[in-house]
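Sharing a structure below in structure tokens format, with a few things to ask.
Every protein chain of the complex appears in place save one, which is left out.
Labels A and B are assigned to the chains in the order they are written; within every chain, residues are numbered from 1.
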Amino acid sequence: MSMFNYLVRRLGFLLVTLFFVTLITFAVTNVLPGNVALLILGPNASEQSLEALQQQLGLNQPLYVQYLDWLADLLRGELGQSLRFGDPVLGLIAEKLPRSLLLATAATLVAVVLAIPLGIISAVKQNELPDLGASLFGFVGVSIPIFLWGLVFILVFAVWFDLFPTGGYVPPSEDPVATLTHLVLPAASMGFALTAYIMRMTRSSMLEVLSEEYISLARAKGMTERVVVLKHALRNAVIPVITVVAFQFAYAFGGVVVLEEVFFWPGIGRLTLTAIQSRDIPLLQGCIIVVALIYMLSNLAADVLYAYFDPRIRYGGDE
Amino acid sequence: MSGESSDYTDSANRYRPSDAQIERLGRFSRRFRRNTKAMIGLLLVLGLVFVAAFAPLIAPYQIDTTNIEDRSEAPSLEHPFGTDDLGRDVFSRVVMGSRISLYVGFGSIVGALFVGTVVGLVAGYYGGMVDEVLMRLMDAAMSFPPILLALTVMVVLGPNLNNVVLALAFVYTPYIARVGRSATLSERNEAYVESAVSRGETDSQIIFSEVLPNTMAPLLVQASLNIAFAILSEASLSFLGLGAQPPTPSWGLMINSGRGFMESAPWMILAPGIAIAITVIGFNLLGDGLRDVLDPKVDAIE
Partner (left out) sequence: MSRTQHSGEGRIDGSSTGTTRESDAAAGDPVDPDGPLLQVRDLRTEFRTESGRVVATNEVSFDLDRGETMGLVGESGAGKSVTARSIMRLIDSPGEITGGRVVFDGEDLLAMTEREMRGVRGNRIALVPQDPMTALNPVLSVGEQIVETITHHQGKGRKEAREQAIEAMREVGIPDAADRIDDYPHEFSGGMRQRVLIAIGLSCQPDLIIADEPTTALDVTTQAKILDLLNDLQEERGMAVLMITHNLGVVAQTCDTVGVMYAGNLVETAPLDDLFERPNHPYTRGLIDSIPQTERTYDELPTMDGSMPDLLDLPEGCNFAPRCPHATEACRTGGDPDLEDIPGTDARAACIRTDEIDLSESTADPVDGTGRDAVDRSGEPLFEVENLKKHFSAGEGLLDSLSISWDGGPSIDRRSVKAVDGISFDVYPGETVGLVGESGCGKSTVARTALRLLEPTDGEVYFDGEPLHELGSTEVRSLRREMQMVFQDPGSSLNPRKTVGRIVGRAMERHDIATGEEKRERVRELLERVGLSADAATKYPHEFSGGQQQRVAIAHALAVEPRLIVCDEPVSALDVSVQAQILNLLNEIQAEYGLAYLFISHNIGVVRHICDRLAVMYLGKAVEFGTVEDVFSPPFHPYTESLLSAVPHPDPTRETDRILLEGTVPSPVDPPSGCPFQTRCPRKIGDRCETEVPELEAVGDDGHVVSCHLSVEEMSQRESFVATEENPAASD
């Protein structure tokens, strides 16, 4: 039952953190009531219209009341109306979110497929050429801003070589193949940026595990190096890597804000940007909360997977 | 040692590094020099600092000197990086842009270090409720992708360079706090802390005099890596139009402006892009190298 225990505890943490998230969101977007109305209506708005808007938005009430009202709405799933589009925020988000999820998942997949084998090789051939080469690759990946990767990829593969479209999105219901071709460049640009951390984590985790006493014993038992690395070491090493992968998935969600702009990908990132540019506070709040929630859930998923693979947590046991 | 004063203050009670400390410093710099990564990183960073310091002297043109006739010209002897769509010299703008990157990088990290170190050390040392609350707060702040959080702060504060620094300091504080906390946690149970307690030291004396020096290494590593992030973030923010405003020669902003001309004048995005890459690679190398030097557990062989 200790897995159950563990999960419940983690959920508890999540709720507490979520509470703080709402606090921060609210605080950041509602610093001064006067400014909010001003932001929305612009500097040329009349006193009256400012007043009216403030009334309407309930901005004249004390902050904590506003917060509680807002929180109550939030819990009911009521995210308000978009000021710019006039549509319910929830609906807008529900429409755009899956596309971002698709992009982030594809990018993470690319990263994992590249990073883990590279990480293993780096660890096993520590300090030799493959290690240095892989590190270099990872380094460059992480040192170039995501949007630059995107632009360069577009320039090279879409413009010069005309292999892929320069941007845009095609829903799978229309043409799944097109969805994929449109997905390649953005997923690859983001994927490259994600690779470095996963690879580095795999490498350092493998190195640490390879120096453990039980690896030494496995060799002393006469096991081949292949068995030692893939069976004994990897299974241990991969556990912390899972957390990094989940973290990178979440990082991808930060990246979408910028990347969707580059590739004209109509996901939640572009929606957030639009909200910012239009000073669409309700939409912005909705987007922030949703993104933060996804982030936290992916961390929770990481913990669950971690617990599942590490028998010490799964089966518990009093040490 | 040969009968010298065995303490660290000389007769005038000024701080004088003891022989042992000098030796330690010597050892550190030897190992640092042997670490290729760190050296290259240091070189790149120093190069950047040099360029930033002497930028006005290096740049042949003003950053906003427009020259419509020479617009969008390919790189040439006159304009080593070409000109942009308004005829401005890209090379000069890139050079001047180095100042912005450095300002943002160092500025935000110093801010994050100040607040983050205190939070992390206090949380790690006291544990219990204090730790829970502080860490939940930090976790909450880290629940936002950094770009998003920075963006939202920028919305409130208004887009300009100084606000970028503030926003990024805010965004990166939790990462520093986390590192500080975990370093403190691992030091806290060491016997020399107990030793200090049994000597009767007060908490703040212990935190700042005993624990802090032992946590500086991971903090420094994290800080130098965060500078790289900060520079990347500023580039992204400016690219989105929410950071530095024209005509500031922020590299990210330059890429934004150059985007429309990507096909015809790719140097407009490539030049600042490469500048960003080199800078960030430099800081990353430095941070990674520092980590190797200060914590030799991994890669212990010379």
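What we mean here is this: contacts are C-beta pairs under 8 Å (C-beta built on N, C-alpha and C of every residue); 3 or more make two chains touch, one makes a residue touch a chain.
Everything numeric in this text was worked out from a predicted model, so none of it was measured.
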{"item": "Neighbouring shown chains of the undisplayed chain, as defined at the top", "value": "A, B"}
{"item": "On chain A, residues whose C-beta touches the chain left out of the figure", "value": "1, 4-5, 8-9, 12-13, 124-126, 128, 212-227, 229, 231-232, 235-236, 239, 309-312, 315, 317-319"}
{"item": "Residues from chain B at the interface with the omitted partner, ascending", "value": "1, 5-8, 18-21, 24, 129, 132, 190-192, 194-202, 210, 213-214, 301-302"}
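FYI, only the chains that are shown with their structure count from here on.
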{"item": "Distance between the centres, which are taken as Cα means, of chain B and chain A, whole angstrom", "value": "23"}
{"item": "Residues of chain B touching chain A in the complex", "value": "136-137, 139-141, 143-148, 151-153, 155-156, 228, 232, 235-236, 239-240, 242, 252, 255, 259, 262-263, 266, 269, 273, 276-277, 280-281, 284-285, 298-299, 301"}
{"item": "Residues of chain A that touch chain B when the two form their complex", "value": "13, 16-17, 20-21, 23-25, 28-29, 31, 35, 126-127, 139-140, 142-148, 151-152, 154-155, 159, 204, 207-208, 250-251, 253-255, 257-258, 261, 272-273, 276, 279, 284, 288, 291-292, 295-296"}
